[in-house]
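A single protein chain has been omitted from the complex, and every remaining protein chain is retained in its original position.
Labels for the chains are A and B, by order of writing; each one numbers its residues from 1.
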Amino acid sequence: MSPAPVTPSSAFRRMLWEDNPVLVQTLGICSTLAVTNLVKNTLIMCLGLIFTTACSSLVIAVLRDRIPKQVRMMVQVLIIAAFVIVIKILLDAFLPDISRELGPYVGLIITNCIVMGRTEGFAMGNRPLAALADGLGAGVGYSLVLLAIAAVREPLGLGSFFGVPILPTDWTRWNIMVIAPSGFFALATFIWVARLVKGGAPRPGARPA
Amino acid sequence: MSQKLRVVLFTVAVTIVFGGLVSGLNALLADRIALNAQAARQRVILHLLGLATPEAAAALPADQAAARFAAEVRSRTLGPGPDGTTAVCFERAATTAASGPALLVFPFAGQGFWDAIRGYVAIDAGSRRIAGIVFTEHAETPGLGGRISEPGFAARFQGKPLDQPAPDGRRLRLVSEGSAAQPTEIDGLTGASETTRAVERIINRTADLIIALLANPGGPQP
C-alpha cells in the first residue's frame, strides 16, 4: 500500500517489466505453463487470466472499504471464482473444443497466485482505476512471457505456429519441446535472460513466498 | 453484534450478487453447453457406425449431431458375460440389409504412456472384425505417441480380425512400423514404443471382453 495514490498508467507499466509477476517473482505459472506447447491454447488461457485479474482487481478496489476484515480472503476468492466460472461457461458454450483441451487449467486460474496477489497486495489499498490498470498490467506482463515461451516451444516442437505449419516439412521436430520438461527449461531461460538484461540479480531472500 | 451482522450481511450480499451473475449466465447458455458436451462423442459414434463420413460428422453443428444421434443411433447393453461384466454399446437404430453389416460401437479406456487413453471402436458383429476405431482422448507425446489420434493410424486397424488369438492370447499384435505382414499384425508407431505397447494392451483387453460378450450376449434383446 503506497501513501500517494498510484496513477493507472504507471501501475500498468510497472507490472509489464519492472515487477513482472513471472520474471521477478516466479508466481502464478501453475495454471498456464502446462499449455504453452501450443500458442493458441496459451493465448486463450492468457486472455482468461487478464480478464480475471483486471475484473477482480476492479471489483475488489471498489468494495475495498466495505469488505469486513474477517471475511476478506473469502470474499476475494468468491469474486475471483465467479469471474473464472464466467470464462468457463463462455468457453463451454462457444469454444467447446478449446475448453476440452484446456481441461482443468481454466479453473486453476482461481488459485493462480497472481490474481490473489494483485487483489490482496494492490487492489485492497488503491483506487479502482489504478487497481484495474494494475490487474491488466499484471495479466498482460504475465501473458507476454508465457506467449514468448509458447512461441518458442510450438515451432521447435511441432514445426507450426498457431497451428499453421511454418517450418519446412523435413524439419526435425524437437520432441522434447512439446513435453513437460522443456516448459521448465524455457521458463528458466527466460528468467535468466530477463535478469541479465535488467542487470544485477535481486537478492534471493527478497522474493515473497 | 451489529459488527457481526454486517459481516454476515456483506458476505450474503456478495454471494447473492456474484452467484446470481454466474447462475444467470449459466441459465442463458445451459442448453448450448449441454449440446456441446455430448456433440464430440455423438459425432464419433455417427462416423463409426457409417452414418456419416468423418468430415461430414466433424462438421455437424452440435444441435444437428444431437438430433441425428437421437434418431439414428440406439444404445444396447451386452452381458452379463461369463464373469458378470456388462458393456454398453451403440448400434444403428434401423438395421436393414442395405445399410451394411451390423456394427456395434464400444467405448474403451486404458492407461497409456502418460495418462489414460480413451476412444471408440466399431466391431462388425458378424465377422468379428474391426470396422473402425477412433482415439478420442489421450495425453501421449504430441508428434510421437500423439499420432494415435491421426486418421492414418486408425486406418491401420481397419478390417483386423479379433477371433484369431495367437497362442499367447493376443488377438492383435502391434509390430514395428512398416513390418506388419500377418492379418493380425498392425504397424505400431516409431519412436513411441510405450504408446504402441499400451495401445496393444488396451485393444486386446477390450477385444477379449467384446468377443466374450458377443458369444454370450445375455440380457433382453431389443
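As a convention for this text, contacts are C-beta pairs under 8 Å (C-beta built on N, C-alpha and C of every residue); 3 or more make two chains touch, one makes a residue touch a chain.
We adopt the following convention: contacts and distances are computed from a predicted model.
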Given that one chain of this complex has been left out, which of "Carbohydrate ABC transporter ATP-binding protein (CUT1 family)", "Na(+)-translocating NADH-quinone reductase subunit E", "Multisubunit potassium/proton antiporter PhaE subunit" or "histidine kinase" is its protein name according to UniProt?
"Na(+)-translocating NADH-quinone reductase subunit E"
Hey, which of A:N20, A:S56, A:N112 or A:S143 is the one touching the hidden chain?
A:N112
Of the residues listed, B:F69, B:F90 or B:F106, which one is in contact with the missing chain?
B:F106
If I consider the whole complex, including the chain that's not displayed, which of B:A116, B:A155 or B:A215 touches that chain?
B:A116
Given B:Q38, B:T53, B:T85 or B:Q182, the correct residue touching the omitted chain is B:T85
Contact set of chain B toward the excluded chain (per top definition):
22, 26, 85-88, 106-111, 113-116, 118, 194, 197, 201, 205-206, 209
In the full complex, which bits of chain A touch the chain not displayed? Write them out.
26-31, 33-34, 74, 77-78, 81-82, 84-85, 88-89, 103-104, 107-108, 110-113, 116, 176, 179-185, 187-188, 191-192, 195-196, 201, 204, 207, 209
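Basically, only the chains that are shown with their structure count from here on.
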From the C-alpha centre of chain A to that of chain B, how far is it in Å?
34
Would you tell me which residues of chain B are touching chain A in their complex?
3, 6-7, 10-11, 14-15, 18-19, 21-22, 25-26, 29, 32-33, 36-37, 39-40, 62, 141-144, 191
So, in the complex, the side of chain A touching chain B is made of residues 37, 63, 66-68, 70-71, 74-75, 78-79, 82, 85-86, 89-90, 92-93, 96-97, 100, 157-158, 173, 175, 178-179
